[in-house]
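So the structure is just underneath, and the comments pick up after that.
With one protein chain withheld, the remaining protein chains of the complex are depicted in position.
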């Protein structure tokens, strides 16, 4: 991951001309403010770390346009609208070097059904398995050991890391990015007790990921009982998330790690679910709903609210109840002394 | 997933003759009440959706025997004891078409040890690995990229989706169904601090799944420290569940997604654990115990109770405490004004 960039090259990558101070060397790495050395690029992405800027030894620091300080001697600041996004532009250039797109073609150890259609520009890595009637679009990358099932579709420009499963009949739109171990299209968890037995309910629907959906490592998305489980365009899902059958998630939602969404629940657009939170089944959440980490939501909620706790309630009330609950020892004492004073 | 069924064919599949109304066409799909069109089959499986029946455009609707309404013009009702189960019978017929049983035989890319015994009627998919002394029963299906370890046993009629691990010495009974990425037989998490080091405790037991156990995608079941981790007959486990070493689960339990059960805990029969709930180690739960979503149980409980919250308590009390906790702001005000009135 060696870098070699001077300030002019950095400014060009970022598209900023607001360079302050004099850094005459070459940047060879990226590091946090506290850990950076004189040949590192750093950035003030989170206001929490503002106090670390003045003492940082970084050669170049990306700071917000309105940041008040000045660079130290031999150091440069590049002022940008969003330091975190500006850094991402630098990182994207490096990423392209670290992960050059693999050459088109099918690895000789891949097992590809004769009726599958693999675009000539796609890369199919070693030991992948592609089922009958499957379709692999233009520019797709399947790293090693992936499985694309019968009649499954992987849209153009998708990049699947190793060991990803796209089960039979499931469909990915364009430019989806899936991390290792993702399972798209496992059976929904549907059982019906009858006659002293638990009968499995066949799960004959599929999963549809619309364009630009990202999915984190070892996340599982179940196929619908019938019809479709749908993840909307531009939604990003973190690691070890569970999405049950017939869930429908809107556009550009952020679903963080270890979240669980139970069956047949619908989320609007732009929702944000905190880590380890859960949403019960058969619910409807409006657009822009937010859920705190570890919260558990059990009721329908309209657009725009922020909920927390288990069972989840509006976060303002939840915060207030947490504060009050810590005063319970005092309250109990107060009531006891009231009772005592009245008994006296 | 194209269907083509008239009402007589549907009635025959379901075993009901209680047909009302006149639907003269052919059913081509299955959809929810709200989304169904005139060539779809729908059903009233959850009373929550009863109000959606009258307006549904579905050609045929499966309704409970005592449902009060009447079909619209050109629409038919099929009255059944359990609409959800009746739908499952239709879906099973479709499932058999979507997932015909693969032909018997071992794919040439599978790596099968010479001492493994694979029944002639079993199907071993591409890139599977089968270890020394392993046994694969009659009619078993191993989809692609599965691993069956040394001396492991997969009982007759089991169906393992791609990428399933049955580690060395573990045993599956008959007709188990495992989704992609399941790990049966990972090491238990056992360590012993001694002499400033953390020593690993070898985990030399195995895992036994009895007959008719289903396991969801990327779920992990640890092998016992010694003896066995046991999942009882007919128990169904959802995705991303963690079952620790030496756990014993009874028969016909339902373990929903992201549940964790810590080491050496024993569950009775017919238990139901809600999503993301957890059970501490070395506990004993009686038969028919239920645990709410996200609950955390830390004590032994007898048969039949329903527990909720963290730490989990009987759900009646838990529900009451939740209601009261939301009245804390009022209570604090009330007590403050009592104090003030007495001080006055």
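Which chain is which? They are A and B, in the order written, and residues in each are numbered from 1.
Heads up, the rule we're going with is that a contact is a pair of C-beta atoms (placed from the backbone, for glycine too) under 8 Å apart; a residue touches a chain by one contact, two chains touch by 3 or more.
Since the structure is predicted, the reported quantities are computational estimates derived from the model, not experimental observations.
Q: Which candidate, B:79, B:177 or B:225, sits in contact with the chain we can't see?
A: Considering the complete complex, B:225 is the one touching the chain left out.
Q: Just one of A:79, A:123 or A:161 touches the chain that is missing; which is it?
A: A:161
Q: Given that one chain is not shown, which residue among A:72, A:104 or A:254 touches it?
A: A:254
Q: In the full complex, which residues of chain B touch the absent chain?
A: The missing chain touches chain B at positions 109, 111, 127, 129, 145, 147, 163, 165, 167-169, 181, 183, 186-187, 189-192, 194, 197-206, 218, 220, 222, 225-227, 240, 242, 244, 258, 260, 262, 276, 278, 280, 282, 294, 296, 298, 310-311, 313, 317, 320-321, 324-325, 327, 331, 334-335, 338, 341.
Q: Please output the residues of chain A touching the missing chain, sorted low to high.
A: Residues 1, 29-32, 35, 46, 48, 82, 84-85, 87-88, 91-92, 94-95, 98-99, 107, 109, 125-127, 144-145, 161-163, 177, 179-181, 214, 216-218, 234, 236, 238-240, 252, 254, 256-258, 275-276, 293-294, 309-310, 322, 325-326, 328-329, 331-332, 335, 338-339, 342 of chain A touch the chain absent from view.
The rule is short, and it goes like this: only the chains that are shown with their structure count from here on.
Q: Could you give the separation in Å between the centres of chain A and chain B, each centre being the mean of its C-alpha atoms?
A: Spacing between the chain centres: roughly 26 Å.
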